[in-house]
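Note that one protein chain is taken out, while the other chains of the complex remain in position.
Read from first to last, the chains carry the letters A, B and C; within each, the first residue is number 1.
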Amino acid sequence: MTVKIRTLRHLSKEGILGIWENRLMSLASIGTIVLCLIILGVSFTLASNVDYILSQIESNVGITAYIDDSVKEDEITTLKTKLEAIPNVSGVTYVSKDDAFLTFTDDSNLENIMKQFEKDNPLPASFEITMVDLEEQERVIESLEQYDELEISYFQAEAPMLVQLNDSIRYISMIIIISLILVGIILMSNTIKLTVYIRRREINIMKYIGATDWFIRAPFIIEGISIGLIGGIIPIFALWGAYSWVLKVVNSRFTVMIESIKLQSTADILSAFTPMSLIIGVGIGAIGSIISIRKHLKV
Amino acid sequence: MTVKIRTLRHLSKEGILGIWENRLMSLASIGTIVLCLIILGVSFTLASNVDYILSQIESNVGITAYIDDSVKEDEITTLKTKLEAIPNVSGVTYVSKDDAFLTFTDDSNLENIMKQFEKDNPLPASFEITMVDLEEQERVIESLEQYDELEISYFQAEAPMLVQLNDSIRYISMIIIISLILVGIILMSNTIKLTVYIRRREINIMKYIGATDWFIRAPFIIEGISIGLIGGIIPIFALWGAYSWVLKVVNSRFTVMIESIKLQSTADILSAFTPMSLIIGVGIGAIGSIISIRKHLKV
Amino acid sequence: MISLQNVSKTYPNGTRAMKNVSLNIKKGDFVFVVGSSGSGKSTLIKMLLKEEDPTSGKIIVNNKDITKLKRKQVPYLRREIGTVFQDFRLLPNKTVYDNVAFAMQVVEANPKEIRRAVPVTLGLVGIAKKFKCYPHQLSGGEQQRVALARAIVNDSPILIADEPTGNLDPETAWEIMKLLQDINKRGVTVVMATHEKEIVDTLRKRVIEIDNGVVIRDSCEGGYDCED
Partner (left out) sequence: MISLQNVSKTYPNGTRAMKNVSLNIKKGDFVFVVGSSGSGKSTLIKMLLKEEDPTSGKIIVNNKDITKLKRKQVPYLRREIGTVFQDFRLLPNKTVYDNVAFAMQVVEANPKEIRRAVPVTLGLVGIAKKFKCYPHQLSGGEQQRVALARAIVNDSPILIADEPTGNLDPETAWEIMKLLQDINKRGVTVVMATHEKEIVDTLRKRVIEIDNGVVIRDSCEGGYDCED
């Protein structure tokens, strides 16, 4: 495979020219790659947002530790520091008796009833404890139970459920994304197979004239890579535009509802999708042309 | 276009044979149609389930009308009948004072506090009112406000929010489904174009021998329809299998969580998807071949 | 039967392949079209089949001005003319038998008639043994003979042959020429473009010589060269 520089230059030129000479097929290949990658991009965006939202919800599901009224104000800071030191605890927020009363009267439809207690607040102060990993909730609770002055309240059922749901959704989106990549590869190798099939006579003739396999293959591979590159770049811009628009719409219309839940930023999505799109596009373009040309070289 | 029966028979035979003679291209076309329709099927299933779930949630969002303690037990039935007669009301459920107390003590972490009230229940009885169309909530409330013995409580913000969310999701899934159909058509017409491009020499030769357009076209159309039919049938079975499996998994794992929310049955999904898949498959097969052959007939 | 009136043809790339040509061919004629390579013989034939349209002038075949023919009518013109193309134009995925049968199916012939006529015609051109082969399994001369079989199987009133013996050895070529003469005797008009000096010189039929797009000779009972 010793090739002269000028031969390389010539073969690259042939490859790039090939895209134009076979406009119909190039368009078909680029179109297929673009469409598959766009579908992939949309699925990826959906999946990674679902994941992101779930992890936000997860981090909001916490443990409430009601503090016995006997604990004095100045002991609370020490207690808080101790709790913060427990492994897997990501945050501890103190909610005073007054805060609790305000929240409660605010929240409930029972204002009238609660008014009776305005003088003698029956609600306890509490710590809101959030965790790094929801699956480790059990251990945190064991640690908390060592403090007699705390009464612990948490969502026994919901936590594992949420973990399970989150796992399932991750699992399902993985399946969908992998199937999409496979679908893309199949569609694209079909298109490339057809392209090469159309040009098999041309390939045969080159072989009969005495061209080596690499001499014939190189322009096809360069053509495949260029097509893959073009087909990989377009979806990035498409996703960029579309996602920015969706974010704008969502932010302008649903701010009230999803105050605490955020969608991923355009930058986050693009920084993950750009290399994915380029690598898959170029990879499939190159591999597709190598594989599909092979059979016709044997003459 | 007067053709003899035996010519028709001959052309059909040619069409069916063509599928086998052009195995590679037939497989490519069938594969493309199948993959696009499967993606379409998955999107359709997701969208229609989201829609279904949202409409279930919508029908669960209701108005609570607290009944003044002065209303006697026997007046309640009359009142209930009156409320049920209000347009757009789909259901009225009576919640007695005792029921309310039980639910409240059950729900809340404040058992201790509520124990004080065990004798003298401060909670009012109420009607839970559900609506046919959440967007018409305003009118129902206006009607309810005419009853002085009722104090009305409802989610002012959430109802329009939910309606808006539901509309947006319907809108987005419509966009996704339509784009997918377009993607499918583009991919398939690409494939068919390539198929015809490969056989353009053959088509030209037939024309030069004196074959009429219909004589050349008919086998291609029959081939296209058959390919579309095969490509339309496979996704139905694929979706059938996949959806049954998903339903089984979901039902076995998430029963606790989604007690009140159901997914659509396999029968519902299939009865909508089957005609969709067949019509789109056959339609694209036929139209695709007619369109892409046209240009090569002009010799 | 066939008449060209002031026909000129310029290809899109500027090549002037036919310059103001007028000629008449009567029913039952046997005409050789000769001329050096690239002189315009194939262009003439392509215009008779409406594969190419003349840039100017009128072409009349069977009393119809084919330059004015509607798209729908073109197949019926081509059915009047059996043609051997210079590049054969056999259908690559049909066998020899099916290639010839196809020409009859196109005109919606009776299947019984097809089953009778195809083997007979394949026998006439000496290719009957190979009826099951596909074109790529045939030698150059064999493909040429299949193309000829396809051109004559429908008994069209006109037979146009572009170099029907270019890939044949002299002996086979002479058999083919005898066949064409037989067909001509049955009243079929035959137009044959050829380079075979020996054949033209021996048969002494009408010769039209084209040079650089112009008819430079049109002689009854002529030879390949002017001097003959």
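We take it that a residue touches a chain if its C-beta (ideal position, glycine included) is under 8 Å from a C-beta of that chain, and two chains touch if they have at least 3 such contacts.
Just so you know, these numbers come straight off a predicted model, no measurement behind them.
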Contact set of the excluded chain (shown chains only): A, C
Contacting the left-out chain in the complete assembly, out of C:Arg16, C:Lys58, C:Arg79 or C:His195: C:His195
Selected residue (touches chain absent from view) among C:Phe30, C:Phe102, C:Phe131 or C:Tyr224: C:Tyr224
Residue of C:Ser3, C:Asn20, C:Gln86 or C:Ser219 touching the missing chain in the full complex: C:Gln86
Of C:Pro92, C:Gly140 or C:Gly187, the one touching the omitted chain in the full complex: C:Gly140
Residues of chain A (touch criterion as defined above) contacting the omitted chain: 3-4, 6-7, 10, 21, 201-202, 205-213, 215, 298-299
Residues in chain C touching the chain absent from view: 11, 13, 15, 34-38, 41-42, 86-87, 132-133, 137-142, 144-145, 162-163, 166-173, 195, 197-198, 224
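The working rule: only the chains that are shown with their structure count from here on.
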Touching both chain A and chain C (chains): B
Distance-maximising chain from chain B - centres being C-alpha averages: C
Between chain A and chain C, centroid-to-centroid distance (C-alpha), Å: 67
Chain A and chain B, separation of their C-alpha mean positions in angstrom: 25
Centre-to-centre distance between chain C and chain B (centres being mean Cα positions), rounded to whole Å: 62
